[in-house]
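Yeah, one chain of the complex is gone here, protein chain that is, but the others are all in their spots.
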């Protein structure tokens, strides 16, 4: 698959919760992290998504928030992946920040240059990539 | 209406599914495509959204993923609009890619320059604009 989403995580479905209109799908990554996706019930049915199948979780870089210090706060976002910054690519207004997770997966986040400065984002520093379940698209083979 | 959302599709509501908190609204475009919007149940009620009324579906360019080759995969995203790339405007980190649908509507997507290169995005090539139902805002007259 050739898709522009910078983040494409391969994993296995570990849980599916069905609501009236929406559903929540849990995807286990090889490094041990879990990604939670909120998709419509109809997509779960059409794509026959169920526990045990392999999927790719796609997340666009602008959907991801970087947190360097929680300061005692907990976030409602279901996806909070801890890692180490491997690269900061500054642009005119926005920068791309790459974070490597413990399992080796790379996460790319687009943040403003102001945030890069305010948070002191630079190579080698720890950071958490935070995104909502609603930001995740699932891809299923076949 | 003057709104910054690059994508503003005029269409007619063809279906409304109501859940406990959220609702799903289907909007038929003149070119034959359907756009699916996930909005709250309260918005459906306040805006009196029902089958047959005309609406505008707004989608921000950074919410859209471009797929050039599905490679046998199917995506959970409810909106997958096929077209032809009419323009690629590169920036420092991000680029804007314009896709023309068969019905003539234009779709603008913001992707990274890296994705433009990796996918070989250029004028005249076919591409699919993919976005989640949750990325769509509906506008109703009156």
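Per-chain numbering from 1; labels A and B assigned in written order.
FYI, a contact is a pair of C-beta atoms (placed from the backbone, for glycine too) under 8 Å apart; a residue touches a chain by one contact, two chains touch by 3 or more.
Predicted, not measured: the structure shown is a model, and the values here were computed from it.
Within the complete assembly, B:22 is the residue of B:22, B:76, B:115 or B:128 that touches the hidden chain. Touching the chain that is not shown, out of B:32, B:52, B:124 or B:142: B:142 (per the contact rule at the top).
Although one chain is not drawn, the whole complex shows that of B:40, B:86 or B:122 it is B:40 that touches it. Where chain A meets the chain that is not shown, the touching residues are 17-20, 22-24, 36, 38, 62-63, 65-78, 91-94, 109-112, 114-115, 118-119, 121, 130, 132-134.
Contacts to the hidden chain, counted on chain B, fall at residues 1-6, 19-22, 37-40, 42-44, 46-47, 49, 56, 58, 60-62, 89-96, 108, 110, 134, 137-142.
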